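One protein chain is absent from this view; the other protein chains keep their places.
== chain A ==
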Amino acid sequence: MSRDVAVVGVGYSEPESFTDYRFSTQSKEEQAFTAVTNALDHADIDADDVDATMFCTVDGFEGTFRVERTLEVLGLGNDVPVLSVNTGGTAGGSGVKVAHEYIASGKYDVAVVYGSPSFDSVVEAQPVMNTNADPLFERNFVTAIQMGALPSSGYMEISGATEEDFAEVAAKNYRAGARNPYAHRNEERTVEEILDSPMVCWPLRRAMTCPVSSGSAAMVVVSEDIATDVRDNPVWIDEIDSTSNTFWTGYRTYDWFPKLKELSDQVYENADIDDPLEEFDVAETFNPYIPFEMMEYEALGFCEKGEAKHLVRDGVTDRDGELPVNMSGGTLCTNSGICASLSRHSEVVLQLMGEAGDRQVEGAKKGLSHSWGANLGQFHQMAIFSTER
């Protein structure tokens, strides 16, 4: 038995909660209650009708290994399974995949996927992120920023992409973030301002890397019968899949995302996508370090390997381009906490519902979302959403 599965509700914590984690004042439970309630209200579904919940985060930042208690104290774990999903930056996408498979199988009808504001407990996030890497060898030489910088630096050498190209992509994200009330960074920045920001780790300047943010997201995923019952514009999950890479980064090419190319080839084959640039109306990709967005254009088949610079220079992925990408402001501007990995999916859903506010791309009918996570791209996650099934 396999049923069609749709998203019928998206909710975020209050716009003010999308801030530097140090300014955050709400408890984990307060943020979760707001986001989940907003998603359930949006879906017109009662909390009592929820069959299963997926709690998406990364362990280590909250000073406990019982991170999913956030949902349990709200009663969302009473009498239903609470599954904790921890696949780094892809945790939110993995949660949507688990929800999709549960519902497609007929096991459950209504699932809530929750993306936690993981980072807003720890005083200093970097030492926790550093535990991502292999302890005997790799951890001695890197923290999260080097894991973003090594492939970015390598990519410049193979592609001829420049710092100016990266700044152009970042500026596009800042322009988009300025339209998004749920963006942490919500002011436009010029290419010049971005190139003037301090160099953190070559070639990444501060304005090209995500901040440590707060803010959370929730999504309601349901079976086909319920979807058509509760709303007239459900968004269908056409295809959703994930892949894993080696934990050790020593196996990587450090200049591109070949695993994402393998995943997108498979996902497009399953979903009958021949020309992603032409067929998608909107896309959200994981860009905590801005050069990633360009590597992702290529690995996701928007252009050939090494050619993303032309998409950037020609504005193909800007608001008025052929395929607007990261019209939320992306991970760079929204919330790099685990919320970000669900927001990539929830933002595409809002676009297809026609409910993305000032960031709406008119007439969007088919969209792609992607997330990247764990130890230097250990995981990739992709979903294709559609207004039709």
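Everything that follows uses one rule, which is that contacts are C-beta pairs under 8 Å (C-beta built on N, C-alpha and C of every residue); 3 or more make two chains touch, one makes a residue touch a chain; residues count from 1.
Simple rule for what comes next: contacts and distances are computed from a predicted model.
This complex has a chain not shown, and the name its UniProt record holds, of "Zn-ribbon domain-containing OB-fold protein", "ABC-type D-xylose/L-arabinose transporter", "Fe/B12 periplasmic-binding domain-containing protein" or "Tat (Twin-arginine translocation) pathway signal sequence", is "Zn-ribbon domain-containing OB-fold protein".
Of A:A47, A:V80, A:A178 or A:V200, it is A:V200 that touches the chain left out of the display. Within the complete assembly, A:T249 is the residue of A:T249, A:S264, A:T285 or A:N326 that touches the hidden chain. The set of chain A residues touching the chain not shown comprises 20-25, 63, 122-124, 126-127, 130, 135-138, 140-143, 145-146, 149-154, 157-158, 185, 187, 189, 193, 197-204, 206-207, 211, 246, 248-255.
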